[in-house]
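Take this structure first; my questions come after.
The other protein chains are all here in position, but one chain of the complex has been omitted.
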Amino acid sequence: MAKRNATAAVIGAGDFIGSAIAKKFAAEGFLIFAGRRNADKLAPLTTAIEAASGEIVARGLDARREDDITGFLRDADAHAPLEVCIFNVGGNVNFPLLDTTERVFRKVWELGCYAGFLTGREAARLMLPRGKGCIFFTGATASVRGGAGYAAFASAKHGLRAVAQSMARELGPQNIHVAHLIIDAGVDTAFVRERIRQRAGEEALAKLAPDQLMHPASVAEAYWQLYRQPRDAWTFELDVRPYREVW
Amino acid sequence: MAKRNATAAVIGAGDFIGSAIAKKFAAEGFLIFAGRRNADKLAPLTTAIEAASGEIVARGLDARREDDITGFLRDADAHAPLEVCIFNVGGNVNFPLLDTTERVFRKVWELGCYAGFLTGREAARLMLPRGKGCIFFTGATASVRGGAGYAAFASAKHGLRAVAQSMARELGPQNIHVAHLIIDAGVDTAFVRERIRQRAGEEALAKLAPDQLMHPASVAEAYWQLYRQPRDAWTFELDVRPYREVW
Amino acid sequence: MAKRNATAAVIGAGDFIGSAIAKKFAAEGFLIFAGRRNADKLAPLTTAIEAASGEIVARGLDARREDDITGFLRDADAHAPLEVCIFNVGGNVNFPLLDTTERVFRKVWELGCYAGFLTGREAARLMLPRGKGCIFFTGATASVRGGAGYAAFASAKHGLRAVAQSMARELGPQNIHVAHLIIDAGVDTAFVRERIRQRAGEEALAKLAPDQLMHPASVAEAYWQLYRQPRDAWTFELDVRPYREVW
Partner (left out) sequence: MAKRNATAAVIGAGDFIGSAIAKKFAAEGFLIFAGRRNADKLAPLTTAIEAASGEIVARGLDARREDDITGFLRDADAHAPLEVCIFNVGGNVNFPLLDTTERVFRKVWELGCYAGFLTGREAARLMLPRGKGCIFFTGATASVRGGAGYAAFASAKHGLRAVAQSMARELGPQNIHVAHLIIDAGVDTAFVRERIRQRAGEEALAKLAPDQLMHPASVAEAYWQLYRQPRDAWTFELDVRPYREVW
């Protein structure tokens, strides 16, 4: 693999989509800066990337703290120019309205929206002097739909989408590609399979068609294709879902 | 005017749209509970409503404080059953991305989105036992468009819209009418006229056509019509703009 | 009732929403020009309006024929100035894609979109010299969502919405109020009740809550409120659904 003198930062490098994105960009020669709340949980990702001869710096960070975000991205940029920055922090919760505490509402926003703003702004600050870079945000169905029980989550996701759109309009002409991906289904995880089992029974789980759930690597591919777009034909927003998904 | 045994609360009872809504509902016999940051600034509204034989309780409140919101609405409900609750807190700002401090981003959200969530949730809590009520949110162009320079404001407004939509879906079947109004233009105020003068010159200001700017009373009428809708034909969202507006 | 020297034309004056609109505007003093394919079917509407001392001219017309539309509206305008024109032609069909013949696709478009364009354009032509008027279009869920099986219907409804939006932007500044209503549920008709019975059983039908289905008169009220909006606070689009609707 040809190494690049470039960093790809993934904030919210969870076990599934975040890790798959990190692996993909590592495989393409980027130095990966991977951050998530619990640094220990990054061990499998680090092992996997290094086993494939990729480079990764794994860090614990609290995405709700400005200092953590700016410190993380500046360090990333100090290792090699920050060329790609992906914000993938989740926080999907569902509560009846009256059970949604102010603490939950605030925390879901801090993780899902405020942290995204801090990430995008700091990445822009580092990229603008070089006039080049990509900033991608992971969205969800809740980014465009406020379903019952999703006051907190949909509010944060709508807010993040507005941040991304505003940034795209301001930064695009300065050659920074900002994009927002609407991931409109669950990825294939033990958690999702268990939920299917509980909701629809063992049989439904056994009858899942091939590729009915999204593989994280397939989702990561969408981020990679966005990275590869020539600047005269950039996409701001795309939806991603498996072929059998009902929407 | 026939008095009703019902309160209409207006959180964000500013000089223009908020005050106009308060006057309209007062004129229809509601007891008005009007709140804004600075209680002193509610004096003209109080005078106007009382001069027209309406009833109003004016209160200062910090919409970003859960206790202020819940206390305000519970007091309102204690005076007379809370039937209408309108969240009209603004906070329009425009900053280049890099100049948008975390403090601004957070404050705009707290005012424009978080306070709306607190308001809607508390109103719902008071209305649900009676199985009846209206909760309306004031939106803006930024509720559906993240323009350059609007990362903070559009994010808050998108977030508020998601709160409203989620509440509408959950509370509608329980006979609570939740609606979101997209106010897509400026109202006729000294501030807006001055901005036109600065941007387009004295002549442009002089040439403003009649009704080219929105009168607050006309906007307030839209809230009143939403209130009057029969429950078998409710509107969740409508846009409002003057006839000459370019959109 | 005070008579106005003004006509309200309803193209697509079907038994439910269209007739309810006609009755409402008749009750407000408008001369009604009501058109639908089969003139005979307008007899009950005529009887009802005349029994209430309203005025109506009922005409059969083929909305897909330019001459029929222009002749109808010119006649209306000759009786009294055309102030309101409402396009309410339906045509909801659902076919699997491969069973959607070119004949169906074309006919649904001609009824649902092309006829709306002809109506709106001719109404504008008559209203513009007087610098005043309202043109309202009936939309549906399919106006904003292309569900499976709705290639023909959703395509026509999306197309009609675009016509309305384009007209609103061009005609608004000339004081013509163009609006589009998204009617997002079924009205209370024998047909709808029968469909519920077939799908969900006799019991589901018996358990329908009060106001769970929309009364045509309630929907008509939304058109009337749009008519009454002052021109400094016009709505282009609003959705209408009953409080218990899942959306």
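Read from first to last, the chains carry the letters A, B and C; within each, the first residue is number 1.
As a working rule, a contact is a pair of C-beta atoms (placed from the backbone, for glycine too) under 8 Å apart; a residue touches a chain by one contact, two chains touch by 3 or more.
Keep in mind the model is a prediction, meaning the values are calculated, not measured.
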Touching partners, among the displayed chains, of the absent chain
A, C
Sort through C:Arg36, C:Arg59, C:Arg161 or C:His177 and give me the one touching the missing partner chain.
C:Arg161
Which of these touches the unseen chain: A:Thr47, A:Asn175 or A:Gln198?
A:Asn175
Missing-chain contact among C:Ala34, C:Ala63, C:Ala124 or C:Ala179 belongs to C:Ala124
Name, in rising order, the residues on chain A that touch the hidden chain in the full complex.
169, 172-173, 175, 177, 188, 211-215, 218-219, 221-222, 225, 228-247
It is residues of chain C that touch the chain not shown, namely 66, 96-98, 100, 102, 105-106, 109, 113-114, 117-118, 120-121, 124-125, 128, 142, 145-152, 154-171
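The rule is simple: only the chains that are shown with their structure count from here on.
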Report the topology of the inter-chain touch graph, choosing from line, ring, star, complete and other.
line
Taking the mean of the C-alpha atoms as each chain's centre, how many Å separate chain A from chain B?
34
Where the centres are mean C-alpha positions, what is the separation of chain A from chain C, in Å?
45
Give me the residues of chain B that touch two or more other chains.
169
